Structure formats: structure tokens, C-alpha cells
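Structure incoming, see below.
Take a look at chain A:
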Amino acid sequence: MTEEIIIAGFGGQGVLSMGQILCYSGVMQEKEVSWMPSYGPEMRGGTANCTAIISDEQISSPVLTKYDTAIVLNQPSMDKFEDAVKPGGLLIYERNGMTRKPRRTDINIASIGAYDASVKMNNTKVFNMIVIGGFLKIRPILEMENVIRGLEKVLPERYHHLIPLNEEAIRKGMEIIDFEHKLN
Partner candidate 1 sequence: MKELRLMKGNEALAEAAIRAGADAYFGYPITPQSEVIEYLMANRPEDRTGMVVLQAESEIAAINMIYGAAGCGKKAITSSSSPGISLKQEGLSYIAGAELPCVVVNVVRGGPGLGTIQPSQSDYFQSVKGGGHGDYKLIVLAPNSVQEIVDFTKLAFELAFKYRNPVMIQSDGIIGQMMEKVELYEQMQRTENDYDWATTGRKEGKSATFVTSLQLQAEEQEKVNLKLQAKYREIEKNEVLFEQHLCDDAEYLLTAFGSCARITRKAMEMAREKGIKVGLLRPQTLYPFPVEAFNKIAPQLKGILCVEMNAGQMVEDVKLAVNGKTKVEHFGRFGGMIPSPDEILNALEQKIIGG
Partner candidate 2 sequence: MSENLIKPENLVYKKTDVLTDRIMHYCPGCGHGTAHRMLAEVIDELGIQNETIGVAPVGCSVLAYYYFNVDMQEAAHGRAPAVATGIKRVFPEKYVFTYQGDGDLAAIGTAETIHACNRGENILIVFVNNGIYGMTGGQMAPTTLEGMKSSTSPFGRDVKTMGAPLKITELIAQLPGTYFVTRQAVHKPANVRKAKRALKKAMEYQKLNKGTCFVEIVSNCPSNWKMTPAQSNKWMEENMFPYYPLGDIKVPEEK
């Protein structure tokens, strides 16, 4: 198993930490992992993205141009990465703020209303965890217990009391993600 993922959105949407949580969870599940951020002008506001690779084998390149999965959280990111999904791959997008739907027909497409769900949970900070839940529902590459252990590693100890809330958000994401286009 090798899952090559690009996660992209606005700075502040938790894009970079999503990749880190997935990778740390991968470490807990004894996978090989690699996380590479876009850094530079983007990190000072605007769009941010990171590449997360989780694999059973040694990872060669940490930087890629084609991905198994693209998780896009704003329109510029969809514009940039829709074409970078490998044929047969997966595109997940956040519904809020999108002005157009994806055009590809040779990939799986799913959408999620993570922002609205986070508002209903009274905590927009768990937005990215809802998205992670949606992704793991479709690509169950990581066990929930390992994701929780990954969170324990990523979050400073003073935030560990928020882990149950994050778990709830992941489960919410698993509930609310919908396929828009499914191959076969």
C-alpha cells in the first residue's frame, strides 16, 4: 500500500497539521511516512499545501507531481490540483466556498460539508479533523486507535483534553462525506 496525498487550502484551515496527523498516525501503524510542506511566500497568508505519503515500503521521492488523493479546501487549490490526481484516484473537496464543481470523470470525487458541520459542533477548529474523517472513511488506511495515538504525539500535552472532541469530529466526517462521482 502506498497513498500519496496532497492537501491544499487557505493558511489557517489546518492544512499542514492534517498532513502531520496522518503521518504521525502512519508511524503509529508502523508505516513509512513523509510530509513535505509548501513553504515560502504561501505560508505568510494565502494558500498552503503539503504532501503526505504513507506507505508499506521505503518512500523514494518526498515531492510529487501526481497524487493518489487530493484534498482541496478552496477553489484555487481545486484549480491547481484537480489535474494532478492520478487516473482512478480520489479528489475530496470542501463544499463551502467553492464556485465550481470538479470536471474530471476518470477519478473518484467526494465532497464534504466540514465547515458547516464544525459550526454545528460549535468549534470551527475541528474543521480539518472532520475532513480527515471523511478521507479515512473512503480510504481506510489507518486505524482510529492509531489516529488517536498520532494526535497524542502531534498535540502538546496541554491540549490532550481536546482529543475526545477531535475523535468526535473524525467520526462526524466519516458520517457526512458523500461521493459525487464514483468509478465502477
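As a working rule, a contact is a pair of C-beta atoms (placed from the backbone, for glycine too) under 8 Å apart; a residue touches a chain by one contact, two chains touch by 3 or more; residues count from 1.
How were these candidates chosen? In short, all candidates are chains of the complex that A comes from, given by their letters.
Note that the coordinates shown come from a computational prediction; the quantities given were computed from them, not determined experimentally.
Any copy counted, the candidate of 1 or 2 that touches chain A in this complex is 1.
The part of chain A that touches candidate 1 in the complex is made up of residues 20, 23-24, 27, 32-37, 39-40, 59-65, 153.
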